[in-house]
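Worksheet: one structure, shown below.
Here the complex is missing a single protein chain, while all its other protein chains stay put.
And now, chain A:
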Amino acid sequence: MGRITLDKVSKRFGDVEVIPPLDLTIEDGDFTVFVGPSGCGKSTLLRLIAGLEDTSGGQIRIDSQDATHVPPAKRGLAMVFQSYALYPHMSVRKNIAFPMKMAGVSEDEQNRRIDAAAKALNLTDYLDRRPGQLSGGQRQRVAIGRAIVREPAAFLFDEPLSNLDAALRVGMRLEISELHKRLRTTMIYVTHDQVEAMTMADKIVVLRAGHIEQVGSPLELYRAPRNTFVAGFIGSPKMNLIDGPEAARHGAHTIGIRPEHIDVVEENGTWQGTVGVAEHLGSDTFFHIHNTGLAETLTVRALGEVTLSHGDAIHLSPRAELIHKFDAQGLRIE
């Protein structure tokens, strides 16, 4: 069981308020991702839940029990750190056994759980090695193994993939998602990478400067971003946000249109411009369009291989029903 409730939780370091009072409920079994730019307080929030930082106010409840002042080890949470934080002088087996040893689990039970975790994480052949002799991905798996054997109420991941190279990151992303589907345990995952957030999460919490900007499923955030920050943060490439007279024409202060919702047309498009840089990915092509009469450079996604090159004229039509409108405060207008 792992239902985590934050009730007006706040955190200040001296005079600096890193997290203003904040409410959030994480349902049992959910894969929740905290995402936001660096310095938005997402790691601090995770550390507050873990108990590695003390709250400055409010209450943290785990399964309706007040855990605000419970020491980290007693909260029944397991954490996977960005640096993996493996004990370098212990073998993989001893690393995984460590939390059980501290909890006084019997030797037989320890071995049973280690073998099960090693099998699940493909670590069986490496149990007698030391962390220094393992690759980044293997170390990551050992760190996850050390978390699994505690059979925690919830897993906390603090940017676990940011030290891996791109190919491994995609692999580990799948493995962690797979693990969540298998264990059905609550997981909280912190990242600054919106692709990780979109691909893994049941629920995304977008944070900025300690404030929760929006909470919702990946597609909810994609379809209906509550403000311009979320609109610009979720989705890749970024949504085009357009101010000025063009927005006023739609009765808004700012309008947003995703690159994949602009069609390249032969003629009579809403906007005309010239092609700047074109990024060919094979499946898609991203064009950066200049000289449209708008202040902003537009990004457009075209399917497949489009043979337009630098300096060519282009006609564009946004799909009217997919234009997002925002008011002067940046909030969504329905």
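Structure notes:
As a convention for this text, a contact is a pair of C-beta atoms (placed from the backbone, for glycine too) under 8 Å apart; a residue touches a chain by one contact, two chains touch by 3 or more; residues count from 1.
In this section, contacts and distances are computed from a predicted model.
In the listed set "Sugar ABC transporter permease", "3-oxoacyl-[acyl-carrier protein] reductase", "Peptidase M48-like protein" or "PspC domain-containing protein", the entry agreeing with the UniProt name of the missing subunit chain is "Sugar ABC transporter permease". In the complete complex, the hidden chain is touched by one of A:R146, A:R226 or A:R301, namely A:R146. Note that of A:L22, A:V35, A:L48 or A:M79, the residue touching the chain absent from this view is A:M79. The missing chain, though absent from the display, is touched by one residue of A:V9, A:I26 or A:A50; that residue is A:A50. Interface residues of chain A with the unshown chain, by the touch rule above, are 50-52, 71-73, 77-79, 81-83, 85-89, 98-99, 102-103, 130, 132, 146, 150.
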